[in-house]
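Shown here: the complex without one of its protein chains, the others still in place.
Which chain is which? They are A, B, C and D, in the order written, and residues in each are numbered from 1.
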Amino acid sequence: MTLTLNHYLLVSGLLFAIGFAGVMLRRNIIIIFMCLELMLNAANLSLVAFSRFNLVNGLPNYNAQVLVFFIITVAAAEVAVGLAIIVALFRARQTTHVEDINSLKF
Amino acid sequence: MSPILFYLFAAMTLAFAIAVVANRNPVASALSLVVSFLGLAALFVGLDAYFIAVIQVLVYAGAVMVLFLFIIMLLNIQAEERRKINLPAYAGGGLVTAAFVAQLWVVLQKYDLGKTAFAPLAEKHVDDVRNVGNTLFSTHNLPFQVIGVLILVATIGVVVLSKRELK
Amino acid sequence: MTPIPSLSLEIAVLTLGIVMLLIESFSKSDDKRGCVRFAIAFLTALIGFSFFVNPHGGNQFYAVDATAQFFKVLALLTTIVVLVMALEYSSVLAKFIPGVTPGAGLGEFYSLPVFTCAGLMFMASAVDFLLIFVSLELVTISFYILVAYMRRQSASLEAGVKYLILGALSTGFLVYGITWIFGLTGETNLAAIQHALETKQVATTPLLFGLMLLLVGLGFKVAAVPFQLWVPDVYQGAPTPITAFLSVGSKAAGFVVLLRVLQPFLAVPGVGVKVLAVLAVMAALTMLYGNLAALPQDNFKRLLAYSSIGHAGYLLTAVASATAVTDTLGSARLAVGFYLAGYLLMTLLSFLILIVVARHSRGDDILHFNGLAKRSPFLAFGLLTAMLSLAGIPFTAGFIGKFLVFAAAVQAGKFWLVAIGILTVAAGFYYYLRIVAAMYWQEPNCDTPIVIAPLTRFTIGALTFAVFFFGIFPQPILSLLKGPTLLPQTELHTAGR
Amino acid sequence: MDTYAYFPWFILLAPLVSAVLIQLFTRKSHGLSATISVAAVCFSLLASIFVFFGPETAHANEIPWLDLPGLRVPIGVTIDALSKVMLIVVTGIGALVHIYSLVYMKGDDGEARFFGNLSLFMFSMLGIVLANNFAMMFIFWELVGVSSYLLIGHWHTRDTAAAAANKAFITNRIGDFGFMLGILMVWSVAGSVVFNDIERNLHLVTANPVFLTTAVLLIFCGAVGKSAQVPLHVWLPDAMEGPTPVSALIHAATMVAAGVYMLARVFFLIEPSLGAQTVIATIGAITCLLAALMATQQDDIKRILAYSTLSQLGYMILAIGVAAPGAAMFHLFTHACFKALLFLGAGAIIHQLHHEQDIWKMGGLKGKMKWTFLTFTAGYLALIGCPGLSGFFSKDAILMAAYNRGIWFFLPALLTAFLTAFYMTRLFVIVFLGDARSDAAKHGHDGPVAMTVPLMILGVLSVIAGYGTSHYFLPEHEEAHHAIVPVLAIGAFLAGTAGGWVLYKGQAKDPILIPLFKNKFYFDELYAALIAGTQDLLATMSGWFDKWILDGLFVRGLSGAAWGTGFVLRFAQIGNLQAYAFLFGLGVVGLIYFLVFA
Partner (left out) sequence: MLTLIIFIPLLAALGILLGAPARKTALGAAVAQFVLTLLVFLSYDKAKGGFQFLSSYPIAPDWKLNYLVGADGLSVLMLLLTGIVTLAAIWVAPKIEKREPLYYACLLFITAGAAGAFASVDLFFLYAFHELALIPTFLLIGLWGSGERHTAAWKITIYLGMGSFVLLIGLIDLYLAVPEALRTFNLIDLQKLASSGLIPAAAQTRPYIFLLLGFGILISLFPFHSWAPTAYASAPTPAAMLHAGVLKKFGLYGLLRVAIPLLPEGAKHWANLLLILLVGNIIYVGLATIAQKRLDMMLGYSSVMHMGYIFLGLAAMNTIGLSGAALLMFAHGLSIAALFAMAGMLREHRPALELDSFGGLAKHMPALAFAFGLAAFASIGLPGFANFASELTVFFGAYKPAAGLDASHFHLAVVFALWGVVISAVYMLRAYRAIFMGEPGKEAAAWPDPFKALRWPVVILLAALLIAGFAPGKFLSFVQPGFEAVLPK
């Protein structure tokens, strides 16, 4: 049995779904944030897989790998900013619980 | 990469991903995330993307996770207190996830090209870092510069948002 | 004069941002208003220069075409007005950010929009998923910061968190969608993708799947139902200038990307029609949701948020009617472009007046606008203009926008969308005119005199004039929008091969 | 163009000028207004006399009023035998009534207004007479309706007068509904509304008998309304709320006869349609009989005369229906004289008795109001067909024509002749003979000269109008002359007079009571119920439906529903991030399903 592209895509998709589920199910913002990272990485996995699959001149498609690189960088920046906001929120409200931050509604 | 290794690392990635979601303790979640990412890095290696795999370990497992843990510690967040479990929300979220997975499954079934194996590379050992670097700094310079701006902005943001209040 | 390379505009804006940061760091004075005025002047000058940029050039990431130039002007204009707002808003802002002296900590608030502007400008030109992603994230991340900027006000932080989480979620979908598109076509450049789709046999189901994921991400940016949920909360919580920036800049950029991204797929059999159908459904839902949910609102800022969703619906209607290839009446691109231009003017006008009035009435509910016609006929007239334009009364820019949107929909034969559009326009009449009624019918409930800074006054006047001017003479905008097609036909082949 | 061609215009315009002058400038000055009005009508009378003796100028000049392709409506005049005699009748009686009114209306608050309206009426009536086309006739037809409305409602503070005016106008409008439709039908095939053109293209109209009959009957509707035929007769008795000169002029002599005149004018259309003729004759017969029956039990002097008018109008219509327009016009002419006389006489009595109209409160006026009595007698005898007086000749002509057509038209006519004699005798006996039954009646005396002179003139006319004029109206060659007809007519006259005399001589109150007749066959009640049951009900229903269903349910309901939907939609915006993420996911899954799998 050989590994096909779909194997990777399936793993990536499941990882994405798990992350997504985490966002929907968890109530701690920090963990939600981790789950978002999972989703981004799921995308990375399929990108790399596609990059390996769509060979250009016998080499992986480096466009995609550069994109993965960018995604990782952006994710890091996002984490930094996001955590800063979460910290600021915690300082203001003493909570990281999504159910406690619903003063803006309707 | 041999299928066995693939299954191993895939299982590891997915299992610890589930652990991230399932763990009540944030620290445990964070650590699970690290393990999951390590598995992912291994999968990258299996796809001949060595540079990405290394970056993955360095940036994610190294920097990002430390940041997470650091914040968790800083805010002293304990395990999620046992609040009333919102069953409809859980059921709803679960259903949506299940539906998404089902859709993904069907899509993959219909993706015939994806059922073929990977073609071998032209040469056994590719100069991965050089190629990525070359692409990044030559043709892909513009997005790279924009990323620089992005990081600048993020830096300012973090400074602004978390600088101490001077009393 | 010799044509300026297009990229120099972005470079100039970035330089401005960095200079502002440096001034913030090294200037002794806490009063940064002079610096902001300089920025405003600089950006205004850049708008002037933008008409002289070389209309050719660009590369695999970066297109130089009429659409790009047009949206860059919009981005610059938005940023200018946002800076004016920021000046007007600074006293409120100062209360909610930590600092020793009144002006401290404001410098970043002025410079971040400039960086955002650069991001928006890159988005306008982006024709490769790489640049699209990166510039989109530049914009998004600066918005995370700006929305949560008022650290002492928990509403601002709450808005920041909501925007952060949902924004990141949408980014996840966007990236995953890009992945799929790349995987199926092997390309990230839009022109190359189009080429690939024309030449290669691409499996339809995965393509649709990837496209849908992409639409989720972009739908979030343009506030389309069902990805609109963040909008009211974030708009209400964010500092008002940022709300304005979000509702105009972010949306405009979202639409330009949406238009560009869709282009390669429309011609693919079995894909284009379906995508347009799903966009039409989204458009219908968006119009309905935005306009109907706005009816019972009592807070003006939140009302504008819902209204912004409603307008996204009209814009989506135009996108969903993207069949005409010519630039005549009925073309979706023309409709989107003009609509956004009009929307920009009138929305910025409303928010600017909102800031002034909210400061003097100590609140941004509709009842705080009671009797504004007596307290300040000037502001009342400005806001009247904005409301009329938003509602779509002729002789305002908003009307021409709606006219073009409906023309596109009629051209495409989407009469059910048109019907929903008409119904929701009627709903729009109600809630926009509620403001007018409050201003003109009611007696003022507070009579503190309203003082308006000269720059603000001038901006309000200029925006009011522009709303009418482009409502009567649409040709300047039409000429700007006219030009080569979306994707540069040169340099089709990407370098990565 | 010869001078004569101008005269018709003078006739027509003089009253208009007077009306405009009075309404605009001399409302404040009663005397001046009256003078202007009288002068105008006298001028018209003189001009009419000139025209009468002048040559026939059938095609006097026309003024285009409407000129569209396919629809030319000129304002033009027809001068022929028919219109000439009608001009004389209208202006003659009109002049007398105007003069009479000088006294009758003296001191009335609205004297100027009265004369203004009277002039307006003269203008409109003359317009009908002169009209050379349907549309122009319809214009003036409507105008007489309005002036009639204004004059009936002259004493507008009286509720009954206001009601009567409304009733008259609306009832007439109902008739006009048919009239206009008939005009449209004729026009649609003949291509013109001008009488001469239609006559020239008659074959187009008569091509389809059913169409013709329908059209003619619809046109006849106009006459039914204007000439107060059953079933649209109800307005005329109520119209007696107006000042008596008005009753004399409009509601006895001229306007109500306009229907007859119109039918005579378009007789060329009626002639080819036997079916229409039968209907017209039947309506006429029913009207004359019913009205006569009603008249037998009325107590108001003017109302009795009004029902008598109805009855006589029925005669005329009957005459038209039996294809004897000449007889109809003849009767119209004589009737105008004696009925105007009777009304003016009654007016004199009422005026002298301080607006007492109940005949049972009169009595014994024979001696006190000598001139009035004498002239009234002449009118009375003429009306009941006393041989030798004008009414006898004209009635005889009608009876003859009816007899020739069929016994079923003749018998009601004969019966009516009997009844006429009966109820007029009743009136005559009660009012003039016996004792005065009220204070006012005891002190009655003749009015001033301006009042009695018109009476006298009319009295003379009533007597002699039948001599030497019949050839003017009736065709030269009588079809068949049956001796039995005059004999029966005289018999009916004698029987009726005798009956009335015997029954009512010396009575102080009515010895017989027939509620059916007294209550006018319950027409008013029936119509009131009909209006309440249909129109008012429908109106209320429409009003309700409009307010609650169309406006309430659909317009307000829709806007309410939109608002409500908005209100509900807000609850999606619950503020909880997790809920947002869930809805977001739901949207993703849903849209993927829609796009990829649907």
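To be clear about the criterion, a residue touches a chain if its C-beta (ideal position, glycine included) is under 8 Å from a C-beta of that chain, and two chains touch if they have at least 3 such contacts.
Just so you know, these numbers come straight off a predicted model, no measurement behind them.
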Which displayed chains make contact with the chain that has been left out?
C, D
Answer key for C:I18, C:A437 or C:L455 versus the chain not shown reads C:A437
The listed residue (D:A163, D:V279 or D:A495) that touches the chain absent from the view is D:A163
Which of these, D:V17, D:I139, D:M456 or D:L586, touches the one chain of the complex that we don't see?
D:I139
For subunit C, which positions touch the chain that isn't shown here?
326-330, 373, 377, 384, 388, 391-395, 399, 402-403, 406-407, 410-411, 418, 421-423, 425-426, 429-430, 433, 436-437, 440-441, 472-475, 478-479, 482
Could you list which residues of subunit D touch the chain missing from the display?
23, 27, 64-71, 73, 135, 138-140, 142-143, 146, 149, 153, 156-159, 161-163, 165-166, 169-170, 173-174, 176-177, 180-181, 184-185, 187-188, 535-536, 538-546, 550-551, 554-555, 559
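Assume only the chains that are shown with their structure count from here on.
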If you look at subunit D, which of its residues touch at least two other chains?
570, 573, 575, 577-578, 581-582, 585-586, 588, 592, 596
Going through subunit C residue by residue, note those that touch at least 2 other chains and give them in order.
130, 134, 137, 141, 144-145, 148, 151, 161-162, 165, 169, 173, 205, 209, 232-233, 494, 496
Which part of subunit D faces subunit C closely enough to touch in the complex?
559, 562-563, 565-567, 569-570, 572-573, 575, 577, 580-581, 583-584, 586-588, 590-592, 594-596
Going by the contact rule set out above, which residues of subunit A touch subunit B in the complex?
1-11, 13-15, 17-22, 24-28, 30-31, 33-35, 37-38, 41, 44-45, 48-49, 51-53, 55, 57-60, 62-63, 65-66, 68-70, 72-81, 83-88, 90, 96-97, 99
As the complex stands, subunit B meets subunit C at residues 103-104, 106-108, 110-114, 135, 138-140, 142-143, 146-147, 149-150, 152-154, 156-157, 159-161, 163-166
